[in-house]
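Handing you this structure, nothing more for now.
The excerpt is restricted to a subset of chains, each kept in its original location.
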Amino acid sequence: MPELHELAAMAEAILAVAGEPVTLEALLAGAGEGVERERMEQALELVKQRHDQPGSGLLLERVGGGFRLATRPEHEPAVRTFLGYRSKARLSQAGLETLAIVAYRQPITLPEVNFLRGVNSAAVVRTLIERKLIVVAGRKQVVGTPLLYRTSREFLVHFGLPDLSALPTPEEVAQVAGEGASAP
Amino acid sequence: MDPAVLGRDDAPRPAVVLPVFEGPLDLLLHLVREDKVSIWDIPIAKVCDQYHEALRRMEELDLEVAGEYLVYAAWLLLIKSRSLLPRRDEDDKDPRQELVERLIEYEKVKASASELAGLAELRRGVEAVRLASPEAPDDSELILEEVDVVALGRALQAVLERHQREHPPAMQLEPIRFSVREKIIELMGLIERERSFPLLSHVLTRPDRLESVTLLIAALELLRLGTARAHQRAAFAEIYMTPTGKPLPLENLGDA
């Protein structure tokens, strides 16, 4: 039975190599037999705490159905300079609207998106597919059998959501929007 | 064109400088919110003016977008005309109902979109840690869960294109259907049977051009071998072939 800090170190090593969200199950598989879920969760809490201390450039986040080790946002300028990438293009208003529709109403077809937005969104959907934020989830069994779209795991990672249930509810969103509107 | 700059002509312009709209629904929502117009009492003329303005400001008239605005303008007119008619009974839906529902839904969409924009903003600079590991496979591995029909279809296209590149279509060679040797024997048989054989009519009535050519070569070969003679009375007249009596040297004919 490994010590908790040993388990934390092991989990950190796995997360550092994974480069993407890792499920608790996968971490347990890596740890081998005899490690309970609760204990692994405790170990992850330890990893998180260690990185929340000053001096760490990383953080442990719960995102995309798993745990992920990532850089802290405050180092964005340094990381960007180092990687030499242009700041990742922000999504356009059309992209955000379409993504919001897909996120809340998935799986959904293009005609349904068009109806809700009042404009043809085919090009926007294409862009969202290119950016891997949405994927095809099959076909709707109606006339014309249009393709159905759903959000991807990349979507959850992009917006820092542990899972779809973490999307703010429409009521919460309405409240925030209402507050914004009442501001001068 | 700078969206903040309106045309220089003196035609009266709406007082508000319109921001860029995502479409007619977006513009309508903006008017309802900004001009404090009652959602139940949308001034049709004003909206149509604004639609016109939005279209005018497009650098190039996009027919599809124009169509989208037109559909909404027509709908608004329909609502207006219906609301002028007396309702037949209580069950008749308010003609404005659907539009109001659409606007409310769209407003929710916009609110969710700005919520998402806010979430994304918090994530700038959050990059995945990815340390090299000798065991880690390359990045080309896909998460099975995320593989969709589009990825599948694209993979097929890629395979087929690569296959085509690596296997360029071969030069089309017609299979050899007629051999000269075969035709020599066949033609000699005809000449010996007919004694005076009309070569041209025979050659020109073959259904296959390749057969005609082979026959002509066979005829020339018979002349060269001295096993047949050719007679022609005038240019372009029929060529008659007659046997010389010399036997066909079968073993020297080759396989061509």
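Just a few scattered comments:
Should a chain be cited, it is by its letter among A and B, assigned in written order, with residues numbered from 1 in that chain.
Convention: contacts are C-beta pairs under 8 Å (C-beta built on N, C-alpha and C of every residue); 3 or more make two chains touch, one makes a residue touch a chain.
Since this is a predicted model, take the numbers as computed values, not measurements.
Only one copy of each distinct protein chain is displayed, but the complete assembly has the stoichiometry A x2, B x1.
Assume only the chains that are shown with their structure count from here on.
Note: centroid distance chain A to chain B, computed from Cα atoms, is 36 Å.
Those residues of chain A that touch chain B in the shared complex are 15-20, 58-59, 61, 68-77, 79-80, 83, 87-88, 90-91, 93-94, 96-97, 99-101, 103-104, 116-120, 129, 132, 135-138, 147, 152-154, 157-161, 168, 170, 173-174, 176-177, 180-181.
Remark: chain B residues 22-26, 33, 64-65, 68, 72, 102, 105-117, 119-120, 122-131, 133, 136, 143, 145-146, 148-150 touch chain A in the complex.
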